[in-house]
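Left out: one protein chain. Kept in place: all the others.
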Amino acid sequence: MSNQLGRRDFLRAAAVTGAAASLALAMPPSPKHLVELLRFMRKIRHFEERLTGLYQYESFLDKDDLAGDMYDFASKGIIAGAVHLYIGQEAVAVGVCAALRGDDFVTSSHRGHGHAIAKGAALGPMMAELMGRKTGYSKGCGGSMHIFSKELGLLGGNGIVGAQIPLATGAAFSAKYRGSKQVAVAFFGEGASNQGTFHEALHMAALWELPVVFVCENNLYAASTPAVISLATPNVAERASAYGMPGKIIDGQDVLAVHAAAAEAVQRARGGDGPTLLECKTYRFTGHAGAGKGQHNNPEELKTWLERDPIALFEKKLRDDGLMTAADQDALKRQVLAEVDEAVAFAKKSDFPTFDEMPVTADTDLLA
Amino acid sequence: MSNQLGRRDFLRAAAVTGAAASLALAMPPSPKHLVELLRFMRKIRHFEERLTGLYQYESFLDKDDLAGDMYDFASKGIIAGAVHLYIGQEAVAVGVCAALRGDDFVTSSHRGHGHAIAKGAALGPMMAELMGRKTGYSKGCGGSMHIFSKELGLLGGNGIVGAQIPLATGAAFSAKYRGSKQVAVAFFGEGASNQGTFHEALHMAALWELPVVFVCENNLYAASTPAVISLATPNVAERASAYGMPGKIIDGQDVLAVHAAAAEAVQRARGGDGPTLLECKTYRFTGHAGAGKGQHNNPEELKTWLERDPIALFEKKLRDDGLMTAADQDALKRQVLAEVDEAVAFAKKSDFPTFDEMPVTADTDLLA
Amino acid sequence: MRELTYTQAISEAIREEMDRDEAVFQIGEDIGPVRSRPSLWKQFMKNRAWQTPISESGFVGMSVGAAMTGLRPITVIMYCDFVGVCMDPIVNQAAKIHLMSGGQIKVPLVIRTPAGAGTREGGHHSGSLESWFVHSPGLKVVMPSDPYDAKGLMKSAIRDDGPVIYIQHRILHRLSKGQCPEGEWLVPLGKADVKRPGTDITVVGVSAGAMKALEAAEALAGQVSVEVVDPRTLVPLDVETILASVKKTGHLLVVHEAPRRGGVGAEIVRRVAEEGFGLLKKPPKVLGCVNTAMPYSPPLEDACLPQSSDIVKAIRQMLG
Partner (left out) sequence: MRELTYTQAISEAIREEMDRDEAVFQIGEDIGPVRSRPSLWKQFMKNRAWQTPISESGFVGMSVGAAMTGLRPITVIMYCDFVGVCMDPIVNQAAKIHLMSGGQIKVPLVIRTPAGAGTREGGHHSGSLESWFVHSPGLKVVMPSDPYDAKGLMKSAIRDDGPVIYIQHRILHRLSKGQCPEGEWLVPLGKADVKRPGTDITVVGVSAGAMKALEAAEALAGQVSVEVVDPRTLVPLDVETILASVKKTGHLLVVHEAPRRGGVGAEIVRRVAEEGFGLLKKPPKVLGCVNTAMPYSPPLEDACLPQSSDIVKAIRQMLG
């Protein structure tokens, strides 16, 4: 049975050109692949920097507020809503997705642009989604937190903290049931590790030896809440032992360290040996939401983390190893910036969807 | 502030006569207390044995059923509903509750008669509750799974597996907030340890160093599901380390072992040093539900566990230590059986509540 | 023809659909027969019944992930009341992913849950929560009242490409038997059934409400001609059949076990008021559970739930 099912077209990606996923089989990565890792990190960085500019921020924070919006964002710009930036954490998404095949699955969080781009999402439809256009990945129906791509195995960001963890576990269950040898990855923050879904999903994944990798990005904050007051023990990785699952702590600013750990965990999963929990220690360089325009949690602390900018660290390594010159790197950056320009232009000239184009089935009584 | 609040009458029990709780301060327990421990175990045992007789069991199990009731019970007897017996596990409730003060809090599960009796519940109103009479602890509105007693600090059984764990944690929070030095205990099964509430509540209890003791009764089954296929690792106690909390494995058939471990955990909690997870290895001697009339999960395995009947083991110890003779023990048993008779008589002659007596407030539009 | 019980009918539907499509499997607590760990995965591949830990939000979420990636889970929530611990994966994930993904991703998931009261199980084991799901766009909601519908609707639910909440009634498990054809049949989602034709009053009975309405109709036979309409699916709702009946009778009574306040009775009254204004000769009425948690004590439970005698009384009042 499993073979027959496995052969069906269950989100098996077509050849995904330009996807970080295409780097998967090189371990250790070849020089060409290393440059691609850098390119993907830059794509995320510059894509998101551009969002900041397009987001017309208004603050409503009232210092005496005991009762209002917990989050301080709003925009009347061309990009609206709650836009959570990934800047500072790029090494995690890129390192992990580089260890995946095109047909592997990824679920993500509210902070999902980086995971989508690293899994191979093109910047044009990403930008269009954020501008609510019908050329967006989710036809404008999703927005920043809900970027799906069936062909890339992108099972969506998620607005519910922790909900993506069982979803990835279910995709892994499906892969095992179908015998397809696909692997699933769930990306989530240290804040999400306090949700019941974390416990339930990790436990069942271990119990049933499912091909899933749990990637916790511990960026030390959950919105305004520091990890130091919301985690009873400092390391999320240690929770893995409660399920008899391996748990590892990784330097999330070092893309090669992330990639090596992810490759091992993915191999373990694909080989039928079950799940792994990876805790990547990282940091977000902007405020929680508001496309980078909201207040940062801790500007002092931020300074020391900026010294560990994952892109700068990796560029230095590539120069030190003689694989790229500063000029090469500058050229790559320009290429990416041009790609971002194109994405903005593509999105801006795209139409908004109309109500009648909303993807709903007639039998659900839309207007009843 | 805390003192003022602490002095208010928040479920502080009046002198609770006959409660196991009154044994609390004796550590190690005095001979007199040891006899009381035995008495409480017998009260639970014989109370529940009587339920079996009052439950008019009908089986609906269809071996080919893929779709029906997962549980095989129904009764048209004087006691109806889902009645889960505690027989076999008595040492846990009695050992733990003997380490509590009268004003400490207990939350319990669907299998809650033992916890209620051990915390001091009288058999008459217990039996009346199970017969749905207005003299029952919950005026007949609760039933087997919902026995509450404000004055005994009994915050109810629970029909939702795992829901009682945050409730006890909240009672502990309240005790700490009020500075009342009360301790809360949550009783739950190994099955419940797979619920998200277990994770969330244990984590917050550890984070905030709340005065709560988590008592997991690992009786090797969750309804029809053996722990061996539902726990990824054999010991629930090991999960405590994920929260930086002590976790201990205890022989749940040995009332003194349970009592010693509980006394230590309660002391730790009351002293402000935070929560403990105790895993008591135990076994239920009857089927999951149906007042002991449903099928047992594993009759072969049961035989070996019956050799570790907690009452028989403890009686032997008391005889070996020269604290009681067989005749004393027989007399005690008869006393308890007579108490059960009285409870049945009391309940049977009690009235059913009427609709108009239901404890609902007028402003909730009961009939609107 | 042969006699099937309600649960036999559902079992048969599941077995046939499993034979038909290997992507179909069941997952949930205590659904057996997986009993020992070492051979677990192999057994599963044979059995297609996946017995879980008590982790509803985990395994419902997993079912959504599995449904997004090619499988067709039938996920069991043992009692309807327990959905309180796993509403998120149902209403925020399963129900919304199709729209939020711009129509790319379908979630062919059946959530099957026994509901209903009458067994003296008290406040946590007596619920009927269909109206939460009716109010959650993206879900279909099915509530069969007899074996024929139970089987045919289950098969349609499994073949549907979106998430379907299939609510079976725990009293019907035991009480409902009926003549059924051999072989397979489908009952379409969105088509009500007139279980008993009549001319004086329309009683819309939901799930066990339909059974009780039929009892009441029988009790009134010769005095009042009661038309019993079973909507069978609440989303989509076959309002046309209800309106046609009300047009004929001029009177509407809705019966369900969920509390009256905010129940599907209100929704049915709204549809009739908006779309069939003027058809009613007298005020419509909804009979549901009293607005309270379910008490355990048998006389209280009986008093809180609508009984067929209450239906008889209500009909007499409404027409009298």
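As written, the chains take the letters A, B and C, and residue 1 is the first residue of each chain.
Rule of thumb we're sticking to: a residue touches a chain if its C-beta (ideal position, glycine included) is under 8 Å from a C-beta of that chain, and two chains touch if they have at least 3 such contacts.
The shown structure was predicted, so the numbers you read here are calculated from the model rather than taken from an experiment.
Partners of the chain left out, restricted to shown chains and counted across the full complex, are A, B, C. Only one of B:L54, B:A80 or B:I165 touches the absent chain when the whole complex is considered: B:I165. Interface note for the absent chain: among A:L37, A:L51, A:A80 or A:A265, the touching residue is A:A80.
In the complete assembly, the contact with the undisplayed chain comes from C:H124, out of C:R72, C:K106 or C:H124. Among the residues C:L71, C:V85 or C:L172, only C:V85 touches the chain that is left out of the figure.
Listed here are the chain B residues that touch the chain not shown: 1-2, 4-5, 8, 10-11, 105, 107, 136-142, 146, 148-150, 155-156, 158-160, 163, 165-178, 184, 196-197, 199-201, 203-204, 207-209, 358-361, 363-365, 368. Along chain A, the points of touch with the absent chain fall at residues 60, 62, 64-71, 74-75, 80-82, 129, 132-134, 138, 140-146, 158-163, 191-192, 194-197, 222-226, 228-231, 352-355, 358, 360, 364-368. Although one chain is not displayed, chain C still touches it through residues 57, 81-85, 87-92, 95-96, 99-100, 122-124, 129, 131-132, 134-135, 137-138, 235, 258-259, 261-267, 269-270, 273-275, 277, 280, 282-286, 290-293, 295.
Rule of thumb we're sticking to: only the chains that are shown with their structure count from here on.
The touch graph of the protein chains shown is complete.
A centroid comparison over C-alpha atoms places A as the chain most distant from chain C. Core chain by CA centroid proximity to the global CA centroid: C.
Our note on geometry: chain A versus chain C, Cα centroid distance of 39 Å, whole angstroms.
Between the CA-based centres of chain B and chain C the separation comes to 35 Å, rounded to the whole angstrom. Shared interface positions of chain B, i.e. residues touching 2 or more other chains, are given as 194-197, 229-231.
Shared interface positions of chain C, i.e. residues touching 2 or more other chains, are given as 40, 52-53, 55, 57-58.
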